[in-house]
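In this view, the complex is presented without one of its protein chains, the others remaining in place.
Order of writing sets the chain letters: A and B. Residues in each chain are counted from 1.
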Amino acid sequence: MSATAARAVAREPGLLAVTRASLAKDLRMEWRSKDAINSMLFFSLLVVVIFSFAFEPTAEESRRIAGGLIWVAFLFATVVALNQTWARELRNQVLDAYRTSPAPPAALFISKAVGNFLFVCVLEAVMTPLFIIFYNLRSIGPVYELVIVALLATWALVVNGTFFGALSIRTRNREIMLPLILFPISIPALIAMVDATTQIFTGESSPRFWMQLLAVYDLVFTLVSLSLFESVLNAE
Amino acid sequence: MSQISTSDAAGAEPAVALSEVVRHFGRFAALRGITADFAPSQLYVILGDNGAGKSTLLRIVAGLLQPSRGTVSIFNSKDLRSVATRVGYMGHAPLLYDELDAMENLRYFAGLYGIHSDDICADAIRRVGLDPELTRRVGQYSQGMRQRISLARAILHDPELLLLDEPFSNVDVTSAREMASLLGRMRDAGKTIFVVTHQAMVVEPVADESVLMVSGRIAARERGIPAHLVNPFAVREVQR
Partner (left out) sequence: MKPTYVIASLVTFALLSYGLYQGLVVAPTEATMGDVQRIFYYHLPSAWVAFTLFFLNFVGSLLFLVVKKDAADKFAAGVFAVLGVIGLGISIFGRSYTEFASSIGGTLLMCAIAYLVIRHFFHSQPQADAFAASTAEVGVVFCTVVLLTGPLWARPVWGIWWTWDARLTSTLVLWLIYVSYLILRKFATGGQTPTLAAALSIFGFADVPIVYLSIRYFRTQHPQPVINGGEGSGIDSHMWAAVLWNLLAFTVFAIMLVTTRYKLAQAERRIEEAFATRDLEDDSHLISRSTR
């Protein structure tokens, strides 16, 4: 087929199309190499085991402290995972290819954030049964509330984590930079997720306020991330 | 070799216009005031020592870097993002995903330009002399193949302006020659092409103009490539 027959007509692509394509590409690459997922799964297992050596609570006690333990464990696993996703774009400087194209920067951010979200959810799905086993956990409150809290909380960590991941690739010590700037900003979300989880486990009160706070947090920071991402992407 | 200061073809709007472009990195001035117009449908070869500012200039024209001072306009537009569909960039690094094969890479990058045709991707791969059926991951390609695919990615969306940074680096002679003649054909079809290279010899047959950069400035612009720059390693013939 000659060049003239298949003439390309380039135009600015739609946000959704690029987001979908980017996400699909990331998932495909992850599936092929299985780099991150294997090491992350094992890391998560290690974290749970080490935590259970550090804390050996009774069943009653465990309901009170499990919330904190679980979310701290998830937080560390998230940070390790987040560092990997942007590293992929730095290899071969492939980020330059995206930046010179007419594709909207927001699509890149959303696809990375959603990809990270799915990834961390997988980790959580693996770690949770382990925690239940090691701590003899049995929730008094309804499990569906735990799921809602988990989804809101994971997005809270991931949305800021993805943004700060993009920030930290432009710094000298990238790996430590991400948790350093992520943790302080995430403190209110951490308080919310830990306390909500504890409330559900112990069944003592309704986590509704915390869920609302997490929802507000998610909304605010998704908006802030989306509006500032382009400046950070092109900060060179 | 005739010496010229600007290369405006009669009456044509310049494809790329630079005005007093300065770029600092901290205390180091990589570009020290570049003012130049570049007419369309020409193949410009940018030559110069390391550190002369060639890659910096290319990155600024590509919109990846902002000038510290001065203005850049492409096709008469100062907003480089608005002309992104008409510009193709090939970086010093491959700008490809090692874990995907050629078609997968191109399909993704085509999507970034709103192109959803496998035929176009396959065509671009063929134009650089590779086989679109190859399912080997790009990370396992030889350097020559990798540079070719990198070029395919840059020309995928049929850009009017092509910016290439060291396209022939570490590339075998055959691949280099084929890439150079492809560039010549594209220039004949009306594209404007900038090639930054240390291998002037490869691109000499198709070059329209050479731009010599020294220490962040354009030192000279000449039609074709001067002999002493085409092959600086040439051993001088012994005079009988």
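Just a few scattered comments:
Here is the rule we go by: a contact is a pair of C-beta atoms (placed from the backbone, for glycine too) under 8 Å apart; a residue touches a chain by one contact, two chains touch by 3 or more.
Owing to the predicted nature of the structure, the values given are computational and were not obtained by experimental measurement.
In the complete complex, the hidden chain is touched by one of B:Arg32, B:His92 or B:Arg177, namely B:Arg32.
Annotation for subunit B: contacts to the undisplayed chain at residues 22, 24-29, 32-33, 49-51, 68, 215-216.
What subunit A contributes to its contact with the hidden chain is residues 160, 163, 167, 170-173, 177, 180-181, 183-185, 187-189, 191-192, 195, 205, 209-210, 213, 216-217, 220-221, 224, 228, 231-232, 235-236.
Simple rule for what comes next: only the chains that are shown with their structure count from here on.
Taken in their complex, subunit A has these residues touching subunit B: 1, 3, 6-14, 17-18, 21-22, 25, 28-29, 32-33, 88, 91-94, 96-103, 234, 236.
In the complex of the two chains, the subunit B residues touching subunit A come out as 62-66, 81, 84-89, 91-100, 104, 108-115, 117, 119-120, 122-123, 126-127, 137, 153, 156-159.
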